[in-house]
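As structure tokens, the structure follows; a few thoughts come after it.
Of the protein chains in this complex, all but one are displayed in their positions.
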Amino acid sequence: MKPEEIAKFMEENDRVAKTYGMKVKEVKEGYALVELSVNDSMLNAAGVCQGGVIFSLADFAFAVASNSYGNVALATSANINFTKPALKGEKLTAEAKEVNRSRRVGVYEVIVRKEDGTAVALFVGQAYFLDKLICNS
Amino acid sequence: MKPEEIAKFMEENDRVAKTYGMKVKEVKEGYALVELSVNDSMLNAAGVCQGGVIFSLADFAFAVASNSYGNVALATSANINFTKPALKGEKLTAEAKEVNRSRRVGVYEVIVRKEDGTAVALFVGQAYFLDKLICNS
Amino acid sequence: MKPEEIAKFMEENDRVAKTYGMKVKEVKEGYALVELSVNDSMLNAAGVCQGGVIFSLADFAFAVASNSYGNVALATSANINFTKPALKGEKLTAEAKEVNRSRRVGVYEVIVRKEDGTAVALFVGQAYFLDKLICNS
Partner (left out) sequence: MKPEEIAKFMEENDRVAKTYGMKVKEVKEGYALVELSVNDSMLNAAGVCQGGVIFSLADFAFAVASNSYGNVALATSANINFTKPALKGEKLTAEAKEVNRSRRVGVYEVIVRKEDGTAVALFVGQAYFLDKLICNS
């Protein structure tokens, strides 16, 4: 499968990405750009976008980028720094870039931004690659 | 507000916690135990519980524990290690414990477990405390 | 090699542990307790123990615990939260405990404490296990 096919398969079959309306805008080997619009269902008790939603967005971009080569990539760890709150109605993008990839372990950096470029969160994810291939059947 | 009132307010007003059916089973100052049952809506493209959902559960336990004193606590960073996949139908608990709390910064450790005690994830969150009090009005 | 032999080998051959005078006080499979006394050579420009030294202490306890089974364990990622400054003359301990261990990946939590029990730092490390055995020849 090509990166675009893998991304489409993940977009359609990841239930959280689907529920939140995440859209893969761009994908290539080791790279993904994902979009999400903050709506009512994503707010925490303080009325701003929940940290778990921002993490989910970054994590999905990381998942698409790390699975883009065709081998199943499992997330083993992730770190996130929240820099600014995201508000209802804002459109966010998560851009995942590969920092390093060896046979078994990959490291990806994801920046979540608002439309004006303001950083909402910085995420770093580590993946473990299986020999098993991604398969949509 | 007492820890129980704060927890109840958060449980009812955090839209993600509500959608996922998270239940605060226990709360006291600097501590929270939260439960969630993995259902269809929480699965990723590989058919296991999505990392963002596990993060959201741990993050919510962290939020309840760090807000339990009455001052608004903002999450500034979090780290998560995924140790085992969680499957559809499994009941998970996230137990948040305070490691340290100074006037402005608090550190909380959260372990997400299955019913048999297997660790699904280890989460560490850091909060920044505002002078502002939590208020449900 | 037994855990005690591995620990002794590491204590003697890790140049940083040796320079800083780190002592392995206890070791068993998946566990290590390491001690260090803060001296002049470990201070930062603010006159307190440098973060890199505290990290090195926690990291060494993590290394001993994760290598204790006999297979070479490589550190792939680590996260640290600094909770209190450590001062010149203070004796610190780093206690590493295994959170999870599968064939390839292990997660270890390390708490660095002062003699009165105050937490100085919380460290979480992830290791990748090679098939290769530790060998001191």
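Labels A, B and C are assigned to the chains in the order they are written; within every chain, residues are numbered from 1.
The rule we apply is simple: a contact is a pair of C-beta atoms (placed from the backbone, for glycine too) under 8 Å apart; a residue touches a chain by one contact, two chains touch by 3 or more.
Here the structure is a predicted model, which means the values were calculated and not measured.
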item	value
Residues of chain A in contact with the chain not shown	79, 81, 83-84, 99-100, 102, 107, 109, 111, 119, 122, 124, 126
Contact set of chain B toward the excluded chain (per top definition)	76-77, 79, 104-105, 107, 126, 128
Chain C residues touching the omitted chain (full complex)	9-10, 12-16, 19, 40-46, 50-53, 55-57, 59-60, 63, 72, 74-82
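The working rule: only the chains that are shown with their structure count from here on.
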item	value
Averaged-CA centre spacing for the pair chain B and chain A, given as whole angstrom	21
Touching two or more other chains - residues of chain B	79, 81
